[in-house]
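Here the complex is missing a single protein chain, while all its other protein chains stay put.
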Amino acid sequence: MSGNSLFGPLDPAPDAGYADPPPRMGFFTDTSVCIGCKACEVACKEWNLVPEDGLNLLGLSYDNTGSLSANTWRHVAFVEQPLPARPAEPRVSPMGAGEREPRFLGMPAFDLPGRAGSDGGNGAGGDGPVRERTDFRWLMSSDVCKHCTHAACLDVCPTGALFRTEFGTVVVQEDICNGCGYCIPACPYGVIDQRAGDGRAWKCTLCYDRISDGLMPACAQACPTQSIQYGPLDDLRAAAARRVETLNANGVPEARLYGHDPDDGVGGDGAFFLLLDEPEVYGLPPDPVVTTRDLPDMWRKAGLAALAMAAAAAAAFLGGAR
Amino acid sequence: MTSVERRPRRGPGGDRVMVPRAEFRSYYGRPILKRPTWRYDIPAYLFAGGVAGGSALLAAGGDLTGRPALRRAGRLAALGAIGAGTYFLIHDLGRPGRFHHMLRVAKPTSPMSVGTWILAAFGPAAGLAAAGELAGYLPRRGALGLARRALPPAGRLAGLGAAAAAPALATYTGVLLADTAMPSWHEAYPQLPFVFAGSALASGAGVGLLAAPPEQAGPARRMAVAGAALELAAAHRVETRLGLLSEPYRTGKAGRLLRTGRALTAAGVAGALLGRRSRVLSALSGAALLTASLATRFGIFEGGIASAVDPKYVVVPQRERRAARGPKTSTDT
Partner (left out) sequence: MAEAHPVGFQWVVEAKARGAKIIHVDPRFTRTSALADLYVPMRAGGDVAFLGGVVNYILSNNKDFREYVVAYTNAATIVSDEFLDTEDLDGLFSGYDQDRRVYDPQSWQYAGHEPEGARQHDHEVQRETASPLQHESHGPGVGGETERDETLQHPNCVYQILRRHFSRYTPEIVERVTGVPRDKFLAVCEAWTANSGRERTTALVYSVGWTQHSVGVQYIRTGAIIQLLLGNMGRPGGGILALRGHASIQGSTDVPTLFNLLPGYLPMPHHANHETLRNWIDAIRNPGQKGFWGNAEAFAVSLLKAYWGDRATAENDFGYGYMPRLTGDHGTYQQVFNMIDGKVKGYFLVGQNPAVGSAHGRAQRLGMANLDWLVVRDLYMIESATFWKDGPEVATGEIAPERCRTEVFFLPAASHVEKEGTFTQTQRLLQWREKAVDPPGECRSDLWFFYHLGKRIKQRLASSTLPRDRAVLDLAWEYPTHGELDEPSAEAVLREINGYEVETGRPLSGFTELRADGSTVGGCWIYSGVYADGVNQANRRRPGDEQSWVAPEWGWAWPMNRRILYNRASADPRGRPWSERKAYVWWDPERAEWTGHDVPDFEKNKDPAYRPVPGTSGPEGLAGDDAFIMQGDGKGWLYAPDGLIDGPLPTHYEPAESIVRNPLYGQQDNPTRNIYDRPDNPLNPSPPDPDTSVFPFVFTTSRLTEHHTAGGMSRTLAYLSELQPEMFIEVSPELARERGLTHLGWAHVVTARAVVEGRVLVTDRLAPLRVEGRTVHQIWLPYHWGTTGLTTGDSANDLFGVTLDPNVLIQESKVGTCDIRAGRRPAGRASLAYVAEYRKRAGLPAEPAPRSNQGREGEEAGA
């Protein structure tokens, strides 16, 4: 249990004991080109025989799935969002000769049910009278297990059902898992979950069976716009950096990466994202930290508490006559 | 550790903490984290583990200081509690038939794995110790007669062994909860083992108060005081020092449970101290302490869950943490 194994940049496959592993594989999900077609959700279910998740109209824009779960390993979020009007920025496009680029000359907006108010609502909050409609945008984003460098789910699994593959991904072995449920609260992204009626924990395998055969994961294969890009993580990180640069230069200053940084709280995600707003808007934690980062200290504190307990007991017996 | 350090505003009445209403965004107010699928079994297990640990210590103390009633009650309670705990643990599994898969590995990064091995050490020891207690009921002759003679010394050894494992058993559960992404559990990691240690001591004391005659119960009373002090002090920190993340422990179901626990603890301690001569009062105090411990475990359990269900407890502290790191952070551009 070296400190490094619990926190900080790390190449997980060698750390897990693979002698000569292939490059770490992962996903770069570029939400700026996601069209919300949900082909990824369906392809994943088809390939992995994931059960249906219930016919519930949630009315979260076009999201009737709600979140990742044991029965949904790719989840497409839809965010309808009023935006402060922004002056059009002149831009020289490769195709056009420096025309003014109107952006999001979309539709005016104001409060919607479920969005008004400032607590728990999505969007800029504030109830009250009809506001002037402002610019509008519709964000879509396909979420998935992050295949964390430091995967809390894996760290805490008491059976070894969760394991690190040679590709650096994190997979549950369904014949080992005994449904202890520990991985579920451990995941800082709320990914893995128990399947009702089955008892075991399930999540994205990064299509371990497919990638072992040199195929692309089903969701990436199905994605029509290459919003989901699969490949060696290093290449993806480089491509993502270029993409953000391009977008930032082309008048999309809000484009940013999420989960790409090996220095972040989970040592970087194996599946990272390009977002157009803050992570929490998409249902992602803003600054996740792998819980086991603090584990050595937790054990120390527990040790102290244990000592205190023993001492208190001893004192109780030794400290009085009767 | 960069935890949420919201400066609590101290009200005139002392330590009532007001956290400013949180401004935050989320995905339709839906939870970011998954709530644990654990049912009541798990807090019940936490309680049982505490009782077992506290009782084992009580038994060993009684044994070493010649208080057979304490020894006997402690050993039997330890076995009963650990048996119940094990049942709860297995019952909570999605696939109980695969309980033994826990024994495939020993993982220091998994408090549950560590706990499994502590349990594996403690359980048989507690069993043997209790068996030593019951040896007197065995026939005098034959193979069982041999056991009748061998069990008490073995039980004694085992009882001491169980006592050695007891503090670990009672406190690792703090790590079990803390080693998750549930904000209010995780942020409470420095305190939870102490809360549980105190609670275990108090519940062990409760067993003693319930079972032992007043003349043997002195150590139990002192254990009750020490345990209650430890528990209340640590729990107070949990409920007040975690900024926004203390809120789930003060409100809702968790708040009610923890307040109940605190009141019962106080009553139990008072009873223990005042009822030195009264068997009934002692027993009542013991029961109060045990119930308090139960309420505390459920309270802590519920508090963590509440912190997972409302995305506020994820978003606000994490954004503050990020902001505290300065503008150039990993997820910002």
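As written, the chain order gives the labels A and B, with residue 1 at the start of each chain.
Assume contacts are C-beta pairs under 8 Å (C-beta built on N, C-alpha and C of every residue); 3 or more make two chains touch, one makes a residue touch a chain.
All values derive from a computational prediction rather than experimental measurement.
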item	value
Displayed chains contacting the withheld chain	A
Option from A:Asp53, A:Glu254 or A:Asp297 whose C-beta touches the chain left out	A:Asp53
Which residue of A:Cys37, A:Met216 or A:Ala315 touches the chain not shown here	A:Cys37
Positions on chain A where the hidden chain makes contact	33, 35-39, 41-42, 45-46, 52-57, 59, 61-62, 64-65, 80, 82, 93-97, 99, 101-114, 130, 133, 136-140, 224-226
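Criterion: only the chains that are shown with their structure count from here on.
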item	value
Chain centre separation in whole Å, for chain B relative to chain A (CA means)	32
Residues on chain A engaged by chain B in the complex (per definition of touch)	1, 6, 60, 66-67, 69, 77, 79, 114, 118-123, 125, 152, 155-161, 176-182, 184-194, 198-201, 244, 248, 253, 255-261, 263-264, 278-288, 291-292, 294-295, 297-299, 301-310, 312-322
Complex interface listing, chain B residues touching chain A	1, 21-38, 53, 57-58, 60-62, 64-65, 92-96, 98-99, 101-102, 104-105, 107-113, 116, 166-168, 170-172, 174-175, 178-182, 185-186, 189-190, 193-194, 196-198, 200-201, 204-205, 215-216, 218-220, 222-223, 226-227, 230, 304, 308, 310-312, 314-315, 318-319, 321-322, 329-333
